[in-house]
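Sending over a structure as structure tokens; questions will come in a sec.
Here the complex is missing a single protein chain, while all its other protein chains stay put.
Naming follows writing order (A and B), and every chain is counted from residue 1.
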Amino acid sequence: METITSPIPLFACLASLLAVIPIVAFGKNPNLRESFTFSAGFAKLTLVLLMLPWVLDGKIVEFTFVDEIVKGVPLQFRVDGLGMLFTLVASTLWILTSLYAIGYMRGAHEGSQTRFFAFFAVSLSATLGVAFAANLLTMYLFYEMLSLATFPLVTHHQDREARTGGRTYLTYLLSTSIGFVLPAMIYCYWKSGGNMDFSTGGFLAEKVGPTESLVLLLLFVFGFAKSGVMPFHSWLPNAMVAPTPVSALLHAVAVVKVGVFCIIRVFTGVFGTDFLKTMDVAVVISWIAGFTVIVSSLIALTQDNLKRRLAFSTIGQLSYIVLGVSLLSTFGVTGSILHIAMHACGKITLFFCAGAIYVAAHKKYISELVGIGRVMPVTMSAFFIGSLSVIGLPVTGGLISKFYLVMGTMQAGHMGLLAVFLVSSILNAAYFLPIVYKAFLCRPEESQFEPGIKEAPLACVVPLCITSIMSVLLFFFPGILLDLASLITGVGN
Amino acid sequence: MGEQAPIVIVLAPLFGALLIAFVGIRFKALCLPVTLGALSLSLAATVETFRTVLARGEFVYLLGGWKRLQEGDGISIGIEYRVDTISGLVLLVIAAVSLLVAIYSRTRVVADTPDRVPYYYMLYLLLVAGLAGMTITNDAFNLYVLLEISSLTSYALIAVGSRRAVLSAFNYVIMGTIGASFYLLGIGYLYIKTGVLNMQDIHAVIIANDLAESPSIRVASVLILMGVWIKMAFFPLHAWLPNAYSYSPTTTGALMAPLVTKVMIYIMIRMMVTVFGLDYSFRATPGMPLHWSNLVVTLSSIAIVAGSVMALSRRDLKKMLTYIIIAEVGYMVGGAWLANEKGMTGAVYHIVSDAFMTLCLFLAVGVIIARTGQSRIEGMNGLFKKMPLTMAAFTIGALSMIGLPPTCGFFSKWYLVGAGIEAGQWHYVGALLFSSLMNAVIFFRIFEMAYFPKEVNEAEPACFDPDAHPLETLEKTPSSMAIPLWISAVTLIVLGVFNYTIVQWIASALQSLNFFPAAG
Partner (left out) sequence: MEFFEQLIIPKFNYWIYVILMMIGMRAMIAKNNLVKKLIGMAIFQTAIILFYVSIGVKEGANIPILDHHMMPGEIHGGDPVVVAEFANPLPHVLMLTAIVVGVATLGLALAMSQKIYRAYGTLEEDDILSQIKLEPND
């Protein structure tokens, strides 16, 4: 494989970090401030797109900051198919979220917007850092940076509820990363003889026994608690105290996907799926993930707060990804990688809708949404498409990733896990479709809405339309994503 | 300076102190410039020495030109200064930290001790001279003298604070004297057996005459270890430290907290490596059920856990930091006694990184006290809004204490945990992780307090101790305080990113040593 040394990944990562300076400097002038957010967003996307042809050609883009940060391990960026896919999703959605955030933050009259946009930009840099990281140490560095940079966003309202939520958030994320990932990482470093580079075969392959592998896998899967695998999931519903743009981008796309992204890296780059296949340990992870899928869907059914229901749905969908990769079959891994993108588009649409409803009608609870489709038809139509994608129904992208996941399960021969997909899809439909049903198809006298309520501001509505259209387009044109995923797994071409 | 650089490191602050005694008492305005000049000279000499060390591997300076009896390997008559990369690093830390704190002290010393400014700076310089001398000297008795110089000055520097400070300093005198006396006694036993005082020579005589089994040497090693443990506040010999550091004036705390315990740890490592030798330190003692090293590592695990738990229960920032220091001492002692090269490397690297972490946090707390007039956690409401830059520096220091990348605290933890795994000392690994988590809880409690406004935190009214803190507060952070704070905060990240260079320097000093595989 050809390697290109280029600082573009660094620039792509820095684009949003450097934007913090003008954002803070021009905090007094909101329009100017937001223009910097946008320029950074487009600059970032352009830089990412610049690298896309190279990556599709099967080349790898590398950039090294420090040759050896500890013996044998550089601080290095390396862009491959998996990283590229994740970056594309994150940087595209950042622009849309920025637009949405402007509409939401101004519409809901939120305070301290400068801080909000500044930390948002930092979070994006950290996300890209994780996506580009060439080794475990670099990844860990940006993983921790992301945990910290999102704390002020989660606790944005600075009230008692935010304090409790923020406390849970950091307690879970920091204690697992320090308590589980750090020792596991150092153990890997020691066992591998001073090498931590993600490689196709896995740098730890053939160097650890089955028991060690199982313990390390568990430490990594639970340690990267951003992936929300039970029992380390409850930070996510608590983080819903954040303003909706944060929940949308961070808790449907960036933060949580960073968690599963790290787990995919651990499976493919640290151990190597071929090596794990020689032992019968990954199935433990599969069942933990399967358990999470079912239980979180059941909990989602009981939630009346819309954002909390979405959060529990996210937990379940994240575990699809963990489940897919732990199957170790090529289709399963492809499905996992695709699901990062598909679920991102679907779930961000749903969050955007939840936020739009809050801005326009100040409603947070599902029981209050009867008849809302009559007053906010655009928003609720987008909501419908988003839920189709998350359930995995045509004509949305969610179907494709779910198809690969199911194929992967059969390929791996775990028929028991097929039931998980089946039950969970039914449950997904059960907690989403009634909302849509009640929103549109109710008798006029049942409607809880006065005719006076209108759609949310344009800045809120446009992004959610775009993301819902993207969900549909991804069904028809999944080509690029499949190509990128195939660079890791070799499926699809 | 060239060949004379090592002596300048010690003499510059010493003569600076004398100069203040002659000139500064009359012209008070000259005290700070003289101090800064002396410390800058010392720093320049340290850098020069360190460069020579990097080129030659070792820099030996014979005080007064007293040559060894036979050129090269005979026993030495005079006092010898010997700098290798490890002591060079510690010297750099001492010079840099003392200079930064001196800049920081510009407004603080006048505010804390208005009528004793010249005396304060005199003691300050003597303390630096003592610490640098302890690090650089290769003579066991000379080390005792310099230890007492630094101790005497630090007693006085603490005692100029509030009335609680005097009492704490008094306890420190008692404990410190016991510690130094134990050290002196240990050196006496070594001298009985070997007849020499030069550290290299003591080791050579022990090896040549096969004295390692002698009870006198064992008694000496126990006495010396006890002595330095008391001086470095190794749990459970720590009782003197928290009060002494937290009731002392701001500048004293900021100077002593980063340096004194670290230099003592360096002395312990010097004793283990140079005087007794690693073979002696790490091997199993006949008739004892445990390896020495296992025993000490267990003790340090206890120290780490105890320090962290005690820190958690404090409501005063300075007090809390002092207990964290006690936990950090456990890190380094444990690392040094893990009996592998990684552990020793980690311990030395942690000396450097912990010095700057502690410095950064103490400087930040000093600014907070200067601005708000108190240092209780409850009083920190809304500080992120009031003084964002100071709090950002404080955050960097705190993240380093917790051990998050890319700060240096992460990398010292990286080496220490790695060494713990390699040595199979799982309780030590567990203690390190536990302390990381505890630090996370401690510091995020503070961040929470400082980030959320008052009504959310519902703090009880902050309780002022008019005796301990000056009531008048500054409106603005003077740049003489902000600049050192930020230099120290940036240093944390620089040390982290370039940790491998430092580790290679340390390794070059350790490579000739013969480490045991694993003492587990």
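The working rule: a residue touches a chain if its C-beta (ideal position, glycine included) is under 8 Å from a C-beta of that chain, and two chains touch if they have at least 3 such contacts.
As the structure is a computational prediction, the values presented were derived from the model and not from experiment.
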### Chain not shown, its touching partners among those shown
B
### Message
For the chain left out of this view, which of B:40, B:113 or B:181 touches it?
### Response
B:181
### Touching residue (missing chain; options B:60, B:75 or B:145)
B:145
### Query
Which of B:18, B:47, B:167 or B:507 sits in contact with the chain that's absent?
B:167
### Summary
Where chain B meets the chain that is not shown, the residues are 141, 144-145, 148, 152, 155-156, 159, 163-164, 166-167, 169-170, 173-174, 177-178, 181, 184-185, 188, 191-192, 197, 314-316, 319, 463, 465, 467
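Note that only the chains that are shown with their structure count from here on.
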### Message
Per the contact definition, I'd like the list of chain A residues that touch chain B in the complex.
### Response
65-66, 68-71, 75, 137, 140-141, 144-145, 148, 152, 155, 158-160, 162-163, 166-167, 170, 174-175, 178-179, 182-183, 186-187, 189-190
#### Entry: Parts of chain B lying in touch with chain A, wherever the complex brings them together
399, 402-406, 411, 413-415, 417-418, 421-422, 429, 433, 436-437, 440, 444, 448, 451-453, 456-457, 497-500, 503
